[in-house]
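Missing here: one protein chain of the complex. Every other protein chain is in place.
Labels run A and B following the written order; every chain starts at residue 1.
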Amino acid sequence: MQIPAPFDYARARSVDDAIALLEEHGEEARLVAGGHSLLPMMKLGLATPEMLIDINDLTDLTRIRVDGDVLRIGAMARHADLLSSAVVGEQYRMLHEAERVIADPVVRNRGTVGGSLCHADPAEDLSAALGALRAECVVRGSGGERVVPLRELVTGPYETVLQPAEILTEVRIPIRPGAGSAYLKVERRAGDWAVASAGAVVWLDGETISEVGIGLAAVGAPHSVAAATEDAVRGRQADDETIDLAGEGAAAECRPTTDQRGPADYKRALTGELTRRALRTAIARCRGQEA
Amino acid sequence: MTATEAREEATVGFGRRIRKEDARFLRGRGLYIDDVKLPGMLYGAVLRSPHAHARIVSIDTSAAEAHPKVKAVITGALLESLKLAWIPSLSHDVVAVLATDKVRFQGQEVAFVVAEDRYAARDALALIDVDYDVLPAVVDATKALDPDTPVIRDDIDGKTDNHIFDWEAGDAAATDAAFEQADVVVTQDVLYPRVHPAPLETCGAVADMDKVTGKLTIWCNTQAPHAHRTLYAIVAGLPEQKIRVISPDIGGGFGNKVGIYPGYVLAVVGSIVTGKPVKWVEDRAENLMSTSFARDYHMRGEIAATRDGRILGVRVNVLADHGAFNNTAQPTKFPAGFFHVFTGSYDYPAAHCTVKGVYTNKAPGGVAYACSFRVTEAVYLVERIVDCLADELDMDPAELRMKNLLRPEQFPYLSPTGWEYDSGDYPKTLRTAMDLAGYPELRAEQAEKRARGELMGIGVSFFTETVGAGPRKHMDILGLGMADGAEVRIHPTGKAVVRLSVQTQGQGHETTFAQIVSEVTGIPSDDIEVVHGDTDNTPFGLGTYGSRSTPVSGAAVAVAARRVVDKAKIIAGAMLEASPDDLEWNRGTFSIKGDPAVTKTIQEVALAAHGPLELPEGVEGHLDAQCVYDPPNLTYPYGAYIAVVDVDAGTGVVKVRRFIAVDDCGPRINPMIVEGQIHGGLADGIGMALMEVIAFDEDGNCLGGSFMDYQLPTALECPSWELGETVTPSPHHPLGAKGVGESATVGSPAAVVNAVMDALKPFGVRHVDMPLTSAQVWRAMHGRPFRTDLAITD
Partner (left out) sequence: MQVQMTVNDQPVTREIEPRLLLVHFLRDELGLTGTHWGCDTSNCGVCVVSMDGVPVKSCTVLAAMADGRTVRTVEGLERDGELDPVQQGFMNEHGLQCGFCTPGMMITARALLDESPDPTPAEIREAISGQLCRCTGYENIVRAIRWAATHPRPAAAETSEAVSS
């Protein structure tokens, strides 16, 4: 097996401790949470941090709870925790559907919400789902805390707005009752990265779509959402014509690249198709029509 | 009585038996190659070329040599001085152990480091500096013979192109005549892309040259330990009696672990140079990028038929991509293996094939995946073009097959390309599969779904395998005949040991061979020890691949066991003071005809054979026998498979809903093991049909070098397999058994591909190349499928 280059290791005892260690060791230090994005890259020589700061002891960051009208997910919550959380499933079904197709069950025991978001792989599913839900990220550094909308977190492949000595501590999802949501992914085999994924969340006011979120993974959609399509759909009737419009819009907005998962034209068409299906299901669930 | 006890029956031979070897695996006590730890052992690592084709300008190993934990660094220059830079391949070519002049595929071995631990060995690789002069790569096999294409094998004197061989079989004139007469001719290009056996355990060895005794012990997870020993002797000039090859437990072989890889030779050299044992175990990238791939056959199939669906002839032209060195393990006379069994399971008089082998800048081919010596390619080709013919004639594919299948009275059947199929009742097997599947109901469901625009497909595959290589006069690998030995010895206390040449990689040899001996001698299976894998302790043989263990070693064991019983009869006669002709034998006990109360068990005979009992003239003491079995023919397991798929018209995603497999491998020594073998092979079919491929970009970069890129099926892609059986014994095998290890891998890809093509019929799609990923299916539906052997482009 391939192995990482040598590095130093420290365990953070608290969030502040983690920040202090990051500051002390600078750009050559990386946080390691679940490690299932970072360690594989290190084994292949694609990442060579000189120091790893293990934050797995920061159990105060693992909580998942509803706090007023906010669903608060600690950055150290494992994917498996999200998947098994009744609270999460009650609020937004799409999060469960997304989690179920992220990596595989064993990897989900280690991978964390914060780790996946901050690793910012272009095919990462949770960013798309949380982006659709307009989540916010709480980021802490030595200077204090700031809140970054999830839609502004990722600036490019494997790049975020986080400064070297900052740590994502929590993801906050606004709770608005009455939502219907769904997440769909096409992959070459179970556990693979998406060829394309689409997630949709919708609120209805009668027959009108009062609010909508559309997340897209793996197809180069800026910030993993179809923002222009959302704008086009909002305020329209929740009917077939709107659903088709959403599909066309998502297909037009994404910027897929051709690779061994598929050619760009397929990914684009697939994005449209999955968006239509996700939105259709979200609308049906919103109406209480679909299990 | 426990469940285990309930399964056991006294002196039962054939039948479902719990495997003896399971206990150690279940308790974590298997001994796989990376578990082998010898005192003072060092670790080796191979530096590999990042380029597919490049001249080596210089190699600077000084920094690696200076690493405090590094004990040796070996380059091609050192090997050249030992005349070991090149070794013979299995196909009368040569393979570079370490590149000297050029690198010829991405991943080729360039240098070898030996260090104190595995981490240091890998660290040291990064300290070796190689200066390459990159050359254009030859990646597209169909262009390998174009003029002005770079010559890959300029190491071969006088080589001016990338051509390896031309081969043909069958009767070209008769085939041409058949095609002239045909009402219908269907031509179809069919690619069986490059795939990889990918056992979960990678290849590795521990070499231990003892300078004092001169003995070289090589632990290696090879499927063919004896062949390796002989080859090391020939290649390295070491005396063969001083070489011991030990195969420990093997974590899957599938043909990947047959050949001698450069890493093994390097471990041997490393041990000679350092005076310590040296372990080399490859990582997964090395396994996928440099060890023996499978398939890579570009085939053009043509099928001629009458209007009402009688096949008149089949013609195939193949372009075979062998990679940078010709290292396929084929019997010498057959550079395209057994491909000429492409005539399949059908009755028609004329066939012809040509195979042209070419070099490309890719990893060299070893034994094909699940071996089968190109039978997989042959079966895939014929089953695809038969379906294409069905499509052309608008005939049901099962009906078309039934119309053309060989009839039982035609066996033994001499095929148009010279194979003598031993036995089979093909129509019965196909009918059995169709009944199990509920074929008419499936077609009715399909019609209903089609009317609603839903895509459901039913695919049939009927295959005939040719396995159990093989008769010595026809079959040798590098001059070593493919006959295998077995020894059966009964101990004084009536327990037995059977020593085999074949090496198990999960097929359950420790159980099945004990069952064979038990069936023949009446000694309980639990009292029989099976020894294999160590060349010091076992008779010579060519190893386990090509489903040959049961047909060859199984036969050898059965014959040896029968010889033991024959000798026991003589000794029993001496004990009972009766003529052996007056004795009866019943499941381990001799009795005097007409006086059943007077008996001697084989255990009693064994004790007497070691004692002072006076034996007849010419009969020696003890109770053992051996056999070197030279199979008179290959055996021909066969089967009928039916796959049912649902294709999502919007996304192209294929789901395999059901898979019905009816196999005929003759009598089943251990039905549980046979079924397990079939289950595994069926999963291969899904993998190859839907997701597996090693493709290359135009620079020769390997695009399938990890399990992220080389996709294998999980439990979620596989349905619950539905198995059936028919039993047609082989007339020439002592047990009538035919072997089954590869049948499912051979027969299943076509069933799945045929099913998907069937589903896509409304789109007018006749053939699309594997793997049928959702992208490929979608593109097929839109009339623009892509080449799967090259990088996907827009």
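The criterion applied here is as follows: a contact is a pair of C-beta atoms (placed from the backbone, for glycine too) under 8 Å apart; a residue touches a chain by one contact, two chains touch by 3 or more.
Keep in mind it's a predicted model, so treat the numbers as computed, not measured.
Undergrad: Which of these touches the unseen chain: A:V107, A:V138, A:A228 or A:A284?
TA: A:V107
Undergrad: I'm checking contacts with the chain that's been left out. Which of B:F25, B:F165, B:F540 or B:F763 qualifies?
TA: Residue touching the chain left out of view: B:F25.
Undergrad: Of the listed residues B:A683, B:C702 or B:V777, which contacts the missing chain in the full complex?
TA: B:A683
Undergrad: Identify the residues of chain B touching the omitted chain, counting contacts across the whole complex.
TA: 3-4, 7, 18-19, 21-30, 32, 34-35, 118-119, 198-202, 249-252, 254, 283-285, 505-508, 672-673, 675-683, 706-708, 712, 714-716, 718, 720-721
Undergrad: Suppose we count only contacts with the excluded chain; which residues of chain A make the list?
TA: Per the touch rule, chain A residues meeting the hidden chain are 1-9, 11, 32, 35-36, 39-40, 43-44, 52, 54, 56, 80, 103-107, 109-110, 190-191.
The criterion applied here is as follows: only the chains that are shown with their structure count from here on.
Undergrad: Can you tell me which positions in chain B touch chain A when the two form their complex?
TA: 118-119, 122-123, 126, 283-285, 650-653, 691, 695, 703, 708-709, 711-714, 716-717, 773-775, 778-779, 786, 791-794
Undergrad: Using the touch definition from the top, list the residues of chain A that touch chain B in their complex.
TA: Result: residues 1-3, 5-6, 104, 186, 188-193, 195, 258-267, 269-270, 273-274, 277 of chain A touch chain B.
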